[in-house]
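For this depiction, one protein chain was excluded, whereas all remaining protein chains were kept in their positions.
Then we have chain A:
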Amino acid sequence: MKKLYRYLSPLLILALLLGSVSVSAAPVATGSGLVTTQAALSAERTDADRERIQEILSRADVQEQLIAQGVDLAEVDARVAALSDEEARQMADQLEQLPAGASAVGALLLVFVILLVTDILGLTNVFPFTR
């Protein structure tokens, strides 16, 4: 029984996600039946079907993470929709590790002294007065 659940639950999660995600992957074909450029490009690379599922999952994941990080609900959809497949995957996998441009540094005295010296050496640019 437990084994059954183990196989069943990912499928259920997937089914729920596919139903609820408002941003889905770009369609393979247009209304006229032509294959889209994006589908052709991703098919050139890898196993396209697996990647499509992966992409939908990672976009949902990014949405969730952004909301958890305090991004406005009204903005999340549009923000995720403007990402490329690769960017969405990158964000889903490592949002915590991605460098976030903010120009702020944790203030510690030792760090302060080291950075002061490296600033003077021209290796860093933390303190404006060293220039």
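Here, a contact is a pair of C-beta atoms (placed from the backbone, for glycine too) under 8 Å apart; a residue touches a chain by one contact, two chains touch by 3 or more; residues count from 1.
Methods note: contacts and distances are computed from a predicted model.
Trainee: Name the chain not shown, per its UniProt record: "Sugar ABC transporter permease", "Peptidase C39-like domain-containing protein", "M48 family metalloprotease" or "NADH-quinone oxidoreductase subunit K"?
Mentor: For the chain not displayed, UniProt's protein name is "Peptidase C39-like domain-containing protein".
Trainee: Considering the whole complex rather than only what is displayed, give the residues of chain A touching the chain that is not shown.
Mentor: 26, 30, 32-38, 40-41, 43-44, 48, 66, 68-72, 75, 78-79, 81-85, 87-88, 90-91, 95, 98-106, 108, 111, 114-115, 117-118, 121-126, 128
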